[in-house]
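All protein chains but one are shown in place.
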Amino acid sequence: MSAPRLQFADVRRHFGRLSVLQGVSGTVDPGEMMLVTGPNGSGKSTLLRCLAGLLATDGGTIAYQENGTPLDAAERRRRVGVVAPDLAFYAELTVEENLAFFAKLRRVSPARGLDVLGRLALPLDRLAGNLSSGMRQRLRWGFALLHSARLLLLDEPFQNFDAAGERIARELLDEHLAAGGLAVVANPSSLDFQHVATHLDLGR
Amino acid sequence: MKTFLAWLLWLWLALVIVGAFFYAPVAEHFRVPGSSRIVFFHVPMAWTSFLAFIAAAVWSVMYLVRRNPRHDRSAGVAIQIGLLFGVLATVTGAVWAKIEWGAWWNWDPRQTSILASLLFYAAYLALRQSVEEPEKRARLAAAYALLGLVVTPFLFWIVPRITFSLHPDPVVNSSGKVEMDPRIQHVLYASGLGFAALFFWIHNLQCRLEALVERRAALKE
Partner (left out) sequence: MFVKEWRCEYRTRYALNTLALFAFTTLVVVSFSLGPLGVDRSHGTAVLPVLLWIILLFSVAAGLPRTFVQEEETQTAMALRLSATPSALFCGKLLYNLTLVFALEVLVTPFYLMMTSLEVASPWLFAAVLAAGGYGLAAGSTLVAAIIAQARSKGTLFSVLSFPILLPLLVLAVELTRGATAGDPGGVAVPVLLLYDATITVAGLMLFPAVWNP
């Protein structure tokens, strides 16, 4: 069982003249969850994207390791599990086909993802383009957990969920943390979490 | 120190100009011998244009390896100046062509090559214009510059084979085949050096200018 650890220090990012992240730091140890809060525009999504390796930083360091071996940005990008509002899938393929495709790309079996979607009660033969927003969110969770990621980066993870969906998603998150995984959660719809180890508030 | 070098550069170029008109003899076998003096400016401009491309390619590689924004800026400026010198070389070349061979444009290998490279520079600059985010712009531009670099040898290979040459090859490429008056060589190479130095000087100025503009924009926030 790998022991992942995430550390980031003095992360900075600006867009043109707008300085969105001005030196953000933090550490997440195995089994821990970091909660990132702040008003709109305070850089929560930006931070998560930088941590995922989807966005380059203008300064600072991000260090992620599994089992003691540090992973570079490219490897980190493929290792993390991401849920984000702008994560989209191929509308012309069914849910199952989407999952199978990404599973093949990652060289894993789609079983885990299908399992998750089963728990979230998502019909597998529906075209991804025909999903409601709540169901799309369930697909995102399936995608994020597909490859047994050790680090979950969740941006508005319960967005569009009904009560049942949110409950199951919280279970999934708890199971992940219990198994020693890491999670960084931004913009939660409610601040009611159990094992928040660190609370990072980007509010000004 | 910098001012001293700048003055030295100007002095050097002034000497080149003087040398071009007074020291070097006229190349006799041209139709209008006096026009041969254009070689001291036209050829080094072309050389400098290609130098700019090589420099930009080097800086592009450095950027991709180190991700230092300064290298990206250097590459971009180099191509800008390369375009400038390239246009000047093409224009002077066309003027000379008109005088010497009667037509502005002849599709001979050199003219064709430089036209192709001008297209490339312009394309590169268009790409830079189309991307807002500095980091993305740097990445994409560097990749494109290197793609261009890789393709250029093919251009050099094919062009001579499909066009015939009006260019005074033996004279300009004094590969020892045909005698070129040593004094012409002196001024030519001196001019080449001068133009190369001019390139780096303009490049330095322009880079600093762009850096200042960027800093001012950032400070305004």
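Letters A and B name the chains as they come in the text, with residue numbers starting at 1 for each one.
We take it that a contact is a pair of C-beta atoms (placed from the backbone, for glycine too) under 8 Å apart; a residue touches a chain by one contact, two chains touch by 3 or more.
Just so we're clear, the structure is a prediction, and the values are computed from it rather than from any experiment.
Partners of the chain left out, restricted to shown chains and counted across the full complex, are A, B. Considering the full assembly, A:52 is the residue among A:11, A:28 or A:52 that touches the omitted chain.
Among B:42, B:73, B:110 or B:139, only B:139 touches the chain that is left out of the view. The set of chain A residues touching the chain not shown comprises 52-56, 73-74, 77-78, 80, 82, 84, 86-93, 97, 101-102, 104-106, 143.
Seen across the whole complex, the unshown chain contacts chain B at 64, 116, 119-120, 122-123, 126-127, 130-132, 135-136, 139-140, 142-144, 146-148, 150-151, 154-155, 157-158, 161-162.
In this section, only the chains that are shown with their structure count from here on.
Residues 67, 132-133, 135, 217-218, 220-221 of chain B are the ones that touch chain A when the two sit in their complex. Of all residues in chain A, only 14-19, 56, 58 touch chain B in the complex they form.
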